[in-house]
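Sharing a structure with you now.
A protein chain is absent from this complex, but the other protein chains hold their places.
Showing chain A:
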């Protein structure tokens, strides 16, 4: 018995023969009927110049006070300084007017339209702004609750005044809790972990793996960034682990770098170990 494997709806072996089914053949035919024209490059999220710009942009869009006064649960729309929520095409569409607002303000808006939903927006690295980190639903197992998070207009820059984060929820979303990414203020640590060496990352185009701390720090500083460390320690079982409460130990210049993550705006976190661990 293997519980995690059992959670899978199907195994690949259950799908034997599907490739020659009518749906699979129709799909292939429809795809290759078109010329393989290269798709235009999607515009990636741009790094925020400063969070202050975002605050100013969003503040410009703020409408003060509830716009509709109804008893909780009877309204099909509600707005306060933090959020504007409306029922559109059978889905609740919540536009985040102030991503830095007290979460109680979001709850107030949800409550006004009869939804008991908790929304927690956390500082995120630029690539993760507008993404859901975690969510839970109050429904029974098997019941579908739809939760979507996106920018409007699609792929807009959050620094643009017209660019808004929009949460969409199915009408059975009561009981849901959502943690999602908002822009970070300059001194706020990111709550997500994002590799700094990825495209558009702070260390894009640079490999850190299997280099010594001195070499990597030189590159990080050359890019005008600061460094914090997380220490990877050998474990008795032969693996490696990290104790988040013991990260102040001095790190030697001759230690080895495993990875680099975005820590906060202008700061990179290096995952390091004293010993050089040979990759398997």
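Here are some notes:
By our rule, a residue touches a chain if its C-beta (ideal position, glycine included) is under 8 Å from a C-beta of that chain, and two chains touch if they have at least 3 such contacts; residues count from 1.
Just so it is clear, contacts and distances are computed from a predicted model.
Hidden from the displayed complex is a chain whose UniProt protein name, among "Urea carboxylase", "RNA polymerase sigma-70 factor (ECF subfamily)", "Multiple sugar transport system substrate-binding protein" or "Transporter", is "RNA polymerase sigma-70 factor (ECF subfamily)". When the omitted chain is restored, the residue from A:81, A:132 or A:156 that touches it is A:132.
One of A:163, A:225 or A:271 touches the chain omitted from the figure, and that residue is A:271.
In the complete assembly, the contact with the undisplayed chain comes from A:150, out of A:108, A:150 or A:219.
Chain A residues in contact with the hidden partner, per the touch definition given at the top, are 1-12, 14-16, 18-24, 26-28, 30-32, 34, 36-39, 89, 91, 130-136, 141-142, 144, 146-150, 154, 168, 179, 193, 195, 198, 209-210, 232, 239-242, 258-259, 271, 279-280.
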